[in-house]
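What follows is an incomplete set of chains from the complex, kept in their original frame.
The first chain written gets the first letter, and so on, giving A and B; residue counts start at 1 in each chain.
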Amino acid sequence: MRITVRLFARLRELAGTETLAVDLLEPATVADAWRATVAVAPALAPFDRAISCAVNANFSRMSHPVAAGDDVAFLPPVSGG
Amino acid sequence: MLAILNAMVAVTPAPLSLEHLIVQVEACVRTGGEGCGAVASFLGLVRATHQGRSVRYLEYEAFDALALKAFQQIQQEAGQQWPNSALGIVHRTGRLTVGEASVAIVAATAHRAEAFQVCRYAIERVKQIAPVWKHEFFDDGEAWVEGALTDPFDEAARARALVIACA
């Protein structure tokens, strides 16, 4: 199945793109989507333990299942305010 | 991109209007309970320096739709902790120069102690969970700022914000 990965801030810069189409074997979780993303953009690997995620613009956990067509966002540590 | 879900939380590239937000937040509390006797506000501004380096400008990037949900979650958390309060949160995005406001927070309650608490709680939570990123541009380089792990489910982080707010 195909999902869309969205990257922000330094993740976006390191990957050189703000969205990626990623193919996953079913069933898959957000963590699987992250591993597939790092496979395509190895520069993201240092963020392994420092990312948060959202599925379809809802805060999510890395263990959350993903479905075909989902929009999965990876968030580096935040610095708003 | 302008994203406003309701009048009290927003992510916007436009300059922030604190007065406008105060009017909205105060109106929510005026007619309930004891009424509105106290409004505490916070503005985060772009400083001229950061760790000794001279700041030319900042760029804030946000995941707008998710940031609005984060702000609404913070509103709900505050509403549970301080039942007769109202809270507004607006974050700016895009390029900001020194002295401009990146975030405006307004808390209204009947009495002042709670207004300060709600306001402080909200800015702590914004810094913990809002999907917003600061990119600093100096005279001699640039850097993304990476702060908190965005985990809105982290109850320990929430408890820390509450301790700071209610100390």
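Here, a residue touches a chain if its C-beta (ideal position, glycine included) is under 8 Å from a C-beta of that chain, and two chains touch if they have at least 3 such contacts.
Values in this document were obtained by computation on a predicted structure and should not be read as measured data.
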Quick one: what's the chain stoichiometry for the entire complex? A x2, B x2
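The working rule: only the chains that are shown with their structure count from here on.
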Please work out the Cα centroid separation of chain A and chain B, and write it as a whole number of Å. 26
Within their complex, state which residues of chain A touch chain B. 6, 8-10, 13, 50, 52, 54, 57-59, 61, 73, 75-81
In the complex of these two chains, what residues of chain B are touching chain A? 44, 60-63, 65-67, 69-70, 91, 102-103, 123, 126-135, 144-153
